[in-house]
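Removed from the display is one protein chain of the complex; every other protein chain stays in position.
Chains here go by letter, A and B, matching the order in which they are written, and residues are numbered from 1 within each.
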Amino acid sequence: MTFTGRHLISINDFSNEEIEAVLDLAQEMDSALEAKKRLDLCQGKELYTIFYEPSTRTRSSFETAMHRLGGTVVSHAEAQVTSSVAKGETIADTVRTLEKYADVIVMRHPLDGSTRLAAEHSSVPIISGGDGAHEHPTQTLLDLYTILKEKGGIEGKNVALCGDLRHGRTVHSLAVALARFKAEITCIAPPGFELPDHIRDILNNYKCKITEYSSLEEIADDGSLLVHQPKTGKTHQEGFMSFLLESLDVLYFTRLQRERFDTQESSVAGEESYRINKQLLAKSRDDAVIMHPLPRINELAYEVDQDKRAAYFRQAGYGIPVRMALIALLLGVAEPKKALTTHEATVKIAKDTSNLRCINERCITNKEQYSTPKFYKVPGSPKLLRCYYCDWLAQN
Amino acid sequence: MTFTGRHLISINDFSNEEIEAVLDLAQEMDSALEAKKRLDLCQGKELYTIFYEPSTRTRSSFETAMHRLGGTVVSHAEAQVTSSVAKGETIADTVRTLEKYADVIVMRHPLDGSTRLAAEHSSVPIISGGDGAHEHPTQTLLDLYTILKEKGGIEGKNVALCGDLRHGRTVHSLAVALARFKAEITCIAPPGFELPDHIRDILNNYKCKITEYSSLEEIADDGSLLVHQPKTGKTHQEGFMSFLLESLDVLYFTRLQRERFDTQESSVAGEESYRINKQLLAKSRDDAVIMHPLPRINELAYEVDQDKRAAYFRQAGYGIPVRMALIALLLGVAEPKKALTTHEATVKIAKDTSNLRCINERCITNKEQYSTPKFYKVPGSPKLLRCYYCDWLAQN
Partner (left out) sequence: MTFTGRHLISINDFSNEEIEAVLDLAQEMDSALEAKKRLDLCQGKELYTIFYEPSTRTRSSFETAMHRLGGTVVSHAEAQVTSSVAKGETIADTVRTLEKYADVIVMRHPLDGSTRLAAEHSSVPIISGGDGAHEHPTQTLLDLYTILKEKGGIEGKNVALCGDLRHGRTVHSLAVALARFKAEITCIAPPGFELPDHIRDILNNYKCKITEYSSLEEIADDGSLLVHQPKTGKTHQEGFMSFLLESLDVLYFTRLQRERFDTQESSVAGEESYRINKQLLAKSRDDAVIMHPLPRINELAYEVDQDKRAAYFRQAGYGIPVRMALIALLLGVAEPKKALTTHEATVKIAKDTSNLRCINERCITNKEQYSTPKFYKVPGSPKLLRCYYCDWLAQN
C-alpha cells in the first residue's frame, strides 16, 4: 500500500504502520529543518487551504510546511464568506472545481463528516484540518510525534486527557490513536463533558486500559478528594491534581469548545478545577509532559509556561515537520523508509440502509442534499451500524 | 499590436485575432501542464488579486496560474473589509498605490465599470475578474476555449444561453464573443431575466442569428409547449427542453444572480423550468456539451454530473491554461505564435458630453466622485451614445 493520492480524514485511515511511517519521515524533515537544509520535494506543486472556521496553527503550519518543501499555496482563510459558498455552493462542487487547480487540499469545516464527503468528490488528496466535533487527524499525528519526541515512546505511557472530552475533536482522534498504540488513558472531564460513547466503545475494542472520572463524586470516592463544592466548602482540587500528576506521563489539556455547545452561561460547573498551575506542577513527576492543542483559555496558568515540562509550544512547532512528511507522502514525492504491508480497510459499508439517516443533526449528510447516508458495521458488534461520515451510532 | 502592458476589462478590448492568440497559447500551456513541465516565464513577477466580492474559481485559478508560471501572488480576498477601502479609499487611489507593488493586478468589484476606471489609473495591466453585472472577460475566454476543446470550433455552432440572462455578466460577455465568432445563439430566460437591450443590440450589429424566447407564451406559440402554467395545469417543460436539446451543440446554464436584483422572494416564476436532469439529457444529442460558469444552485441536477456531456468542471479547469496564457501575454513574457495585425480601437469617445451622466445607478461614475462620465458613439447608430464604463445607453 502506498500513500500516493490517498486522503487523510480520520486517523483510522492509516494503519499503525502507516502512522509510524509518517512520524519517521517527520523526524527526517525535522533534522533537515534544523540543519537549515533547503528542500524542494514539492517544487511546482500547489497546496490549497480551504478553511470555513478560524484557525491559527493548522492553516499556518500547513502553508509553511508546503513552503519549506518548495511548493506554493493558495489560501482560503475564510471560505464561508470569500468563496462561492456565500452564493450557495455545495462542498462537492467546491471540491470538484478546486481539484482542477490544486495538487493537494487541506479543508476545515464546521460540520461533522464534511471532509469525508469532500474526499469522495476529489481526485487529489484531501487532508482534514478538522470537521466539526468529529476528528482532527493531523493534530493527532503531531500529538503522537510530540509524545515520541518528549517521552521516547507511546506504548505503556499513562496519558491523561483533561477538559472538554465531549466536543473536542482533537481529543477524540488522539484517544483512539493512543489506544491503538497501547497507551493507558486517564479521562478527567467536568460533568456533561465526558468522552462520547462511540469513542469509549472504540477504546474498549482496542482493550485500552482507561480510567474514567465521569463524575466528580466518583473521583472523590476514589480516595483523592475533589474540587469545588461551594456548599460544603470542601475544595480538594490540589490534592486531586497532585495525585494524578504522580501517576501520569503526559497531561493533555483541552479548552471547553464553547462554540460547539449551546450555553449562554459564562462558566461551566467545575470548569475551574481542570486547570494546572505552578503549585500543582511542583508535585508532578520530573519527566511529565504538559500538552495542549492550543488555543488555551484558562486551563494552563501562564506561570506554567516557563517550566521545561510545558511542551505545548514545542508541540505546536512539531506541526511543521509532521505536516511536511504527510504532504510529501500523499503527493508521492517521498516514500516511506520501510516498505508497507497491505493496509486493511477498517470499515465495511453496510448494504440496504437506504431508509436510514444519521441521527447527528450536525452530520454533513443532513445538510447537503445530494449526499447519500452510508453506514458501516461496528467490528465486534455486527448488529450495530455507525455513520460512515461522522461515526455516530445509527438508530435502527 | 502587442499584448504587453495592456488591460483586459471587456472581451471587446481584444480583436478576434487577439482572442485566438490567447487561446492558442492556452493550448500550449495546457500541454505543458499535462506534461508536468515546469514553467518559469513569470519568475520574479508579482500578481495581485483584489476581490471586493466572493470568488472561488476566478481568484484561485488566477493565483494558481501565476504559481504555475513561476510567479508570486499577493492576495486581497476580501478587500472591502481588509483593505483601506474600509477607511474610505477610492478605487483610483487603491490602484495608484498597488501599481507600485504589482506587475499585474486582477480585480473584481461589485459596481459596473469599476475595473475600467481602475485601468485608467494603472500603469500595470489590470485584468477584470468581473465588474458588477457588466462583464467577466476571462470567463468568456475560458468559455470559448471550452467550446473549442469540446466541439472543435465555434463558428456555426448553436449555443443556448439558459437562465438569468439579465444580471449574468458572464453571459453578456459570452454572447458578444459568440456573435463575433459567428455562432448561433438561442436565449432561454424566465420573464424579467431576458438579455438586456444593449447586449441584444450588439448581437444584432454582428448579424448574429439569435432566437430569443423573451416570454414563455412566445415559446408556447412556437410549437413546443411550455412550462409552469399553474392555472391551466399545462406543464410541458420536458418537451420544450428536449426540443431544444435536439438542435443545440452547447447548452450554457447560469444561475439566477440573486445578489444583483432586489427581491425577497424565495423563488422566481418559471425558475424551475430552466433545469436539466438525466431524463432530459437522455433526449439530447450525443455530442452536446453542457456548460455552466458555476456555482450552480438548482439548474443542473447532480445526476447530470456523471454524463460525459457534462463539461462544467472541465470548463472550470480550463481556467488555468487560459489565465496562464493571458498573464504571460500581458506581462510580455510570451509572444503570440502568429504576428498580430493592428487592432482598431472599437470605441470612440464622444466630445461635449460634460452635461451627461450615466443613467445606470450602479455605474462606477455615479459612485466615485472624481470620475468623469464618458460616452462613445454606437457604431452604426452614431446618434446613440453608450457609457464608456458600463455600456448602458445614454439618455440625451
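Keep this in mind: contacts are C-beta pairs under 8 Å (C-beta built on N, C-alpha and C of every residue); 3 or more make two chains touch, one makes a residue touch a chain.
Keep in mind the model is a prediction, meaning the values are calculated, not measured.
**Q** Among the options A:98, A:316 or A:331, which residue touches the chain absent from this view?
**A** A:316
**Q** Just name the one of A:13, A:63 or A:89 that touches the chain not displayed here.
**A** Once the missing chain is taken into account, the touching residue is A:63.
**Q** Please pick, from B:2, B:27 or B:72, the residue that touches the omitted chain in the full complex.
**A** Final answer for the missing-chain contact: B:72.
**Q** Among B:11, B:102, B:199 or B:390, exactly one should touch the missing chain; which is it?
**A** Checking the options B:11, B:102, B:199 or B:390, the one contacting the hidden chain is B:102.
**Q** By the contact criterion defined above, which parts of chain A meet the unshown chain? Give residue numbers in ascending order.
**A** Counting only chain A, the missing chain is touched by 36, 38, 51, 54-57, 60-61, 63-64, 67-68, 73, 75, 77-78, 255, 259, 294-297, 302, 305, 313-314, 316-317, 319-320.
**Q** Which residues does chain B use to touch the chain missing from this display?
**A** Spelled out for chain B, the touching residues are 43-44, 46, 48, 72, 74-79, 81-89, 92-94, 96-98, 100-102, 370.
Convention: only the chains that are shown with their structure count from here on.
**Q** Please report how many Å separate the Cα centroid of chain A from that of chain B, as a whole number.
**A** 43
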